[in-house]
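Missing here: one protein chain of the complex. Every other protein chain is in place.
The chains carry the letters A and B, assigned in the order they are written, with residues numbered from 1 in each.
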Amino acid sequence: MTVKGTRKLSFATLTIPAVLIYTSVIIFPIIFNIGLSFTKWSGLGTPQWVWFDQYRRILGDPVFWHGLRNNLLIVAVSVFGQIPLGFILAYIIYRRMVTAGRFFEVMIFLPITIAPVVVAILWNQIFSPAGIVTELVRIIRNDPRYVFKIFENKQLAILPILFVIIWMYTGLYMVIYIANLQKINPELLESATIDGASEGQILVRVIIPLMVHIIFTTTIFAVTGSLKSFDLIWAFTQGGPAHYTEVIAIYMYLNTFRYYNYGLGGAISMVIILLSIIIILLTLFVYKHFEKKYE
Amino acid sequence: MKSFKSIGMVLILLLVSAFLFAGGKAETEKAESAEKITLTMLEYQDVTDESEVGTWKVLLETFYEENPNVELKIDTLFDEAYHNKLQAMLVADQLPDIMFLWPGKRTGQITSSGKIKDLRPWLKGYENDFADIAIAPQGPNGEIWELPEQVTATHVMYTNERLLNELGLTYPKTLDELIGQGKKIRDAGYIPIAMDNGGGWQMQSCLLSALVERTGGMDWLERAMIGKAKFTDPEFVNSLEVIDVLAKNQMFSPGINQAQYGQALTDFVNEKAVYFIDGGWRVTSLVSELAEEQKSYVKLNVFPEVPNTRGQRGSTAAVAGTGYGMHAKLEGAKAEAAWKWIWHYSGPVGSKIRQAEGAVPAYNLEVPADTDILVKRLTEFTSNVPAGYVLDAKLSQEGMGVLQPALQEMIFGNKTPQQVAQEYENWVAKNEPTRK
Partner (left out) sequence: MDAIGGVKHRSSLWLLPACMIMLFFSFLTLAPLVWLLYSSFKPHQAIIRNVFSLPETIHFMNYVTAWERGNLGLYFVNSITYTSTATAITTFLALAAGYGLAKFRYRVTGIIYAFFIMGLLITPHSVLVPLFVLETSLNIDDTRIGVIIPYVAFGLPFLIYLATSYIRGLPDELEQAALCDGAGYLQIFWRIIIPLCAPVTSTMIIFAFISNWNEFVFVFVLTSKVVLRSLPVGINSFAGGLTRDYGLQFAALVIGTLPMIIFYIFFHDQIARGFAAGAIKG
């Protein structure tokens, strides 16, 4: 066998097992979904071909648009909240600006390992109409019927959930950044200090340029994770009240598993994937721009 | 390279364990002896509920005693997980031999698939042993897909009479009177009507359904389902008006649409609320959570008279309960064995066992003297109070996904009853299967 031939064969041996498993579990259902998204099917009998009806139906549904808005807010807090916050916290720990950095590191990362349902139950015990904080406010304001109106406002109901999302996932980014900060050659920082650079200058001129790539990578994770988010919100509110906290993944779940609209469910899955790709391409575009700037 | 070695070790260990454990179907199935009948069953059970678990154990033991030749292979799930699984099984054409079914729309997809057997041939001659509503037709041609274990009243207005007396009030006869009590109750620091509607279904199932029976009636609802009447008719709007007026007068628990299911029950058990609207099934929880003394002053009532009554006065809403049904493919001995289970569960033996734990069976039984007082009251309630349809048992789930959020918006004050009615009617006209 030729050298090229063995090379090809080795490549195949290395990649084919992964490709096979992945294709059978993920790609086959995706193709199934794409096909399904052009049909009307309730799980029984022959699917009925309806072209783009399901997509049209999604685009005409205000519930979808409100869900999309909530999803974009989640993307926004992930990209502009978790990532900067994670970076700042990582930077503080890395530069030893606080004592007990290790302790804080553990504390801030730990929420990821707590099941969403625990967080949801606890939250409910605190802020629900019978929760302890609610009771406290009632005493302070001397209003026995006080409840937090933020949960009942179409525009604002998602805010508490956004806050919990920040708390739960910031730790992940922080740990990634700490690890990468620790790889920076300390001499770079020392020489910058000797040259009289201020803390801010060191951050902007030395550290951030070295971190641009990893910030980009984490942004991609944040975007993909945000559009898929389901578990936490499902445990919290199931999208309620009145769809105020609904996100696209819940919209998909309800239509598929409650209402048996497989066609619609398939179409929504496709919309999630398309949206993710669009946002990732946008991120890539921004990244290329920054990369040039720092070269 | 030390870390490499340890990671390598871990990897190898994991791989070895993979090969050791990965074989699943290798587990040999016992050769079936000639007369042994094995049936697969998907069971619906809350494993955290002590009484349910206990009852289930007794049910199984007694069944095996009577039918030693039948073996049930049981898969137990609850709530959302149960429905997801059943649905995946339907699509893959892998439905079990016996499964737990709903009389109405919750498992409508399954029962209308043609894969469930009509139980009427077996039931013949026993019809009079069941409460009438329990064996009401479930399919379009009068089929009975599952044998109901009980009759469920979805609306009960639980009343704390001690608090009523303390406030110098009596149970109201009319809606106006009820609303008139509101201020006094609130001023005393209590909740007039404890209800939690975070899930959205509670208001529809536990109050609106009963109100629709009052202002519309079963007749009207049947006509609305096929398009001879509309949900924008006064029959429906009037029922929404009642809820609207209650909400506007701050009769419900504050933050009702944020509250998760169970919170209103907690408030009622802790005697923070005078009235509590929920389904008859809540009696089971009340039996275990109320002290004996509290039970003596907790009464079961129906919602007071409302204006524009056209249906039955003083009515609730009720559905035949859930129960077990069997796969249409079963024949001969297997079908007989499956029926034996179904009859064991909902027939005299199972009913007696469940009655002892506080259920009100669909099968007609005497109530033993030592039954819990609340269960006695529920039995009385179920047999004496006239009942109409429950909306989500008659109309599609997806439509409820339109109506329920709209109801929540109405309670917030963002929508009028007319708007809610219009929104729902628009959806029904376009999508409801019975309108086509």
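We take it that contacts are C-beta pairs under 8 Å (C-beta built on N, C-alpha and C of every residue); 3 or more make two chains touch, one makes a residue touch a chain.
Remember, predicted model here, so these are calculated numbers, not experimental data.
Asker: Which is it among A:109, A:148 or A:290 that touches the chain not included here?
Answerer: A:109
Asker: Among B:65, B:79, B:331 or B:366, which one is in touch with the chain left out?
Answerer: Hidden-chain contact among the options goes to B:79.
Asker: Among A:39, A:180, A:219 or A:245, which residue is in contact with the omitted chain in the full complex?
Answerer: Checking the options A:39, A:180, A:219 or A:245, the one contacting the hidden chain is A:180.
Asker: Which positions on chain B touch the chain that was left off?
Answerer: Interface residues of chain B facing the absent chain: 1, 3-4, 7-8, 10-11, 14-15, 17-18, 21-25, 40, 42, 46-50, 53, 73-81, 84-85, 87-89, 91-94, 96, 199, 260-262, 265-266, 269-270, 285, 289.
Asker: Can you list, in ascending order, the chain A residues touching the missing chain?
Answerer: 6-8, 10-11, 13-15, 17-19, 21-22, 24-30, 32-33, 43, 85, 88-89, 92, 94-98, 103-115, 117-119, 121-122, 125, 132, 167, 170-171, 175-176, 178-184, 186, 189-190, 193, 198-199, 202, 213-214, 217, 221, 224, 227-228, 230, 238, 249, 252-253, 256-257, 262, 265-266, 269, 272-273, 276-277
Just so it is clear, only the chains that are shown with their structure count from here on.
Asker: Counting only Cα atoms for the centres, state how far chain A is from chain B in Å.
Answerer: So the centre of chain A lies 36 Å away from the centre of chain B.
Asker: For the complex, which residues does chain A have touching chain B?
Answerer: 42-44, 124, 128-130, 134, 144-148, 151-152, 154, 237-238, 240-243, 254, 257-262
Asker: Under the touch definition given earlier, write down the residues of chain B that touch chain A in their complex.
Answerer: Answer in residue numbers: 80, 83-84, 87, 90-91, 109, 113, 186, 189, 197-200, 250, 253-260, 263, 266-267, 396-398, 401, 405-406, 408-409, 412, 414.
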